[in-house]
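Structure provided below as structure tokens; questions to follow.
Rather than the whole complex, this shows some of its chains in their spots.
As written, the chains take the letters A and B, and residue 1 is the first residue of each chain.
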Amino acid sequence: MKLNKGQKLLFIGDSITDCERVKPAGEGKFGALGNGYVSFVDGLLQAVYPELGIRVVNKGISGNTVRNLKDRWQEDVLDQKPDWLSIMIGINDVWRQYDTPFIKDWHVGLDEYQESLRKLVNETKPFVNGMVLMTPYYLESNEHDAMRRTMDQYGAVVKRIAEETGCLFIDTQAAFNQVLKELYPATLAWDRVHPSTAGHMVIARAFLREIGFDWDKV
Amino acid sequence: MKLNKGQKLLFIGDSITDCERVKPAGEGKFGALGNGYVSFVDGLLQAVYPELGIRVVNKGISGNTVRNLKDRWQEDVLDQKPDWLSIMIGINDVWRQYDTPFIKDWHVGLDEYQESLRKLVNETKPFVNGMVLMTPYYLESNEHDAMRRTMDQYGAVVKRIAEETGCLFIDTQAAFNQVLKELYPATLAWDRVHPSTAGHMVIARAFLREIGFDWDKV
């Protein structure tokens, strides 16, 4: 288990992270962490490692692209002084290119995405104990699908930055692909993006496995 | 893994099982399974064993005692023809003795509880492939607390019936006790009964471990 007693673990991202979390705090009782993978990670950490007392904070905001993260990075990440930071961003950066193709101002191209994400990671790395980069994903099993192909490019950027900076890396697309061998995308997500509980469990499990969580710990 | 491909797994119980599930169906998309342990079990089964295609149905109803289960057993259990059945009942049977002590009609005593539960299990056993009995619990670490002591008696009944009938048995109280060594009850449940996400993860994990779920399965 890579997390240590009393550490603060902050998640930032878009609607996949947000999931109706309490705003602005992003922590507390009564579903303050929302109903997605962040809450599941927190629940399993507390259930299996109660002695660690990990403080989980959710700073996801629906609809965000990396451009929005930049705008609120100081307040929502740096000022929070987390010990661990997990970032999952990019789905909206790509999606807007495909669902509102004519509104070009809303698109975040691959270069801007890469540059912005790299900058955020680099300027934060020195202040945290650990950082986790998760790829964006698209619940489409056809690799030649246009939006899936674009999403894979953004995922590749995340991988590259994780390698350059020594962050933990989680390939959520790969985790989902494993399930998509058996299930049609519509089973996991109404719109191929916002997953069911099962889909959030895929993300949570991928995260937990990466940080050394032991399901069978007594 | 004790469940087989294509089986139907039905959960019945009280508010801990219910958790705002869709009624009357108790299955389907969009949170139809509620937001508690049933949904977590389903999510993890689907995430890790998508090839099994387990059909999970939630028939919990808030406030139910074993007396209510009897009334709706034919419709909500037998008519559903589940392959596997999981029962967790008894919290309200005990709780009413402690939160509305003067309204004696609402209390279900130990004898009635035992007799009713045993009857339901016996008459259902022949029609299912597997049955899981979960104890009721109380999130109080002091074993001498009056309500905790009563709850333990009801849990002992569940254990006895499981042994008599060869059902799988899950000691949810024991699972929670493990966590209560580290955390004060108020961290897990506002009222010592309705758990947070972490508490529901404790139950889901106890269930999954009992049925042979392998977290590290590729």
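Convention: a residue touches a chain if its C-beta (ideal position, glycine included) is under 8 Å from a C-beta of that chain, and two chains touch if they have at least 3 such contacts.
Here the structure is a predicted model, which means the values were calculated and not measured.
Asks: All chains share one sequence here; work out the copy total for the full complex from the 2 shown.
Replies: Counting every copy in the complex, the total comes to 8.
Everything below uses one rule, namely that only the chains that are shown with their structure count from here on.
Asks: Cα centroid separation between chain A and chain B, in whole Å?
Replies: So the centroids are 32 Å from each other.
Asks: For the complex, give me every residue of chain B touching chain A.
Replies: Touching chain A: residues 29-31, 33, 35, 39-40, 42-48, 50-51, 178-179, 181-183, 187, 190, 196-202, 205, 209, 215-216, 218 of chain B.
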